[in-house]
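To keep things clear, I will list the structure first and then write my remarks on it.
Entry: subunit A
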Amino acid sequence: MSLLELDDLSVTYRIASGDVPAVRGVSLSLEAGEALGVVGESGSGKSTLAMALLRLLPKDARTSGRIMLGGEDVLAMKWGRLRAVRWAEASIVFQGAQHGLNPVQRIGDQIAEPLLVHKIATAEKARERVASLLAQVGLPAWRARSYPHELSGGQRQRVMIAMALACEPQLIIADEPTTALDLMVQAQVLTLIKELIASHGISLLMISHDLSVLADTCDRLAVMYAGRVVETGPSGGSFQHPYSQALAAAFPTVGDPASRLAPRGLGGDPPDPQRLPSGCVFHPRCPVALDTCSTVEVSLRPAGDRRTAACVLVLEESC
Partner candidate 1 sequence: MSITWTRRRIAFRRFWASFRTQRAGVIGLAILLLAVLLAVIAPLFIDEGVTNVVSGTGEKLAPPSWDDPLGTDESGRSVLLMIWWGSRTSLLIGFLAALLSMVIGTVLGIAAGHFRGWIGAIVMRITDWFLVLPSLVTALVLAAILGGSTVTIIAAIGVTSWPSTARLIRAQTLAVEARPYIERSQALGGGHWHITTRHVLPNVAPLLLASTTLEVASAIVTESTLAFLGVSANKTSWGTMLRGSYDWGAATSGAWWYILVPGLCIVIVVMAFTLCGRALETVLNPRLRRAS
Partner candidate 2 sequence: MLEATELAVEFSSRGRRARAVDGVNLSVGAGEIVALVGESGCGKTTLARTLLGLERPTSGTVSYDGSPLSYRGKALKAYRRQVQLVLQDPMGSLNPRQTVYEAVAEGPRIHGLPDEEKVVSEALSRAGLRPPERFFLRYPHELSGGQRQRVVIAGALALNPKVLIADEPVASLDASVRGEILALLLRLRDELGLSALVVTHDLGLAWNIADRVAVMYLGRIVESGPTEEILKAPQHPYTQALLSVLPESPTRIVLTGEPPDPTRIPTGCRFHPRCQVVAAGNPIANKCHTDLLPVLPATPDSQAACHLL
């Protein structure tokens, strides 16, 4: 049984001008100890997906489908059980500066908060645990008395990771953990994440717009476009879906003569969720679209070694 299984998950926001389908029928699975990367651009629904997993969406969002965490459906959980699950079984690493840190509370208190809330430790034990967590993320213990503004971006992100580890969860959801960080600091944070999930045996669901970051850290990748998953597969392999291929081309490999003085991108823009194109949502921008693509919607098909892709062309090739 997988640790996390999403079964036809859909999330729709209700706003004044109508319904906005942010996530449309996503099914994914994550095994224990595995690292899955979800990549997508603006409007792909990836952040909504991350928030939906622990029911952290705003009130005007309607969810359907199932989110099976360790065999239990998160969407059907009672409030008390949900609170127990949050942080103790699955925790989130947000983009440090914006979401996670209270500017008027010391770091140590913030890390200790889930320990005290979930009654895992008393106040003194919590202090010891905080010191050990800070050591694991590479920060000196005296930092527990600092305020967030005294730390740099990279250090704040380490604090977010320490917070996520506090209750020893089985699953960590990392939402854009390295955006807005420098290259070198990003490398430090990613190395840290990789070491920690390996040593603690934690599963990782990492969400990012940066394909190169995910390819490096995760075993498997899922590509999202306009609320749907259009491709899944191991991170080492080559992409089959035209969108994934175009996305990969947008992150040029340094040293590759093919991309020298030849930037490649897609025309057009990610679609407006309230005005999605008919048929395959990607067809207006697809370089290899067929006539049928504007009328026929394609679901994920097998496309090679442990890979699935939602494209008519893939279906034809594998026939």
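Definition applied: a residue touches a chain if its C-beta (ideal position, glycine included) is under 8 Å from a C-beta of that chain, and two chains touch if they have at least 3 such contacts; residues count from 1.
Criterion applied: all candidates are chains of the complex that A comes from, given by their letters.
Because the structure is predicted, anything quoted here is derived from the model rather than measured.
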(message) Judged by that same contact rule, which candidate in 1 or 2 sits against subunit A in the complex?
(response) 2
(request) Provide the residue numbers of subunit A that touch candidate 2 in the complex, in ascending order. (result) 41-42, 152, 154-155, 182-188, 191, 209-213, 215-216, 243, 246-247, 249-256, 259-267, 269-270, 285
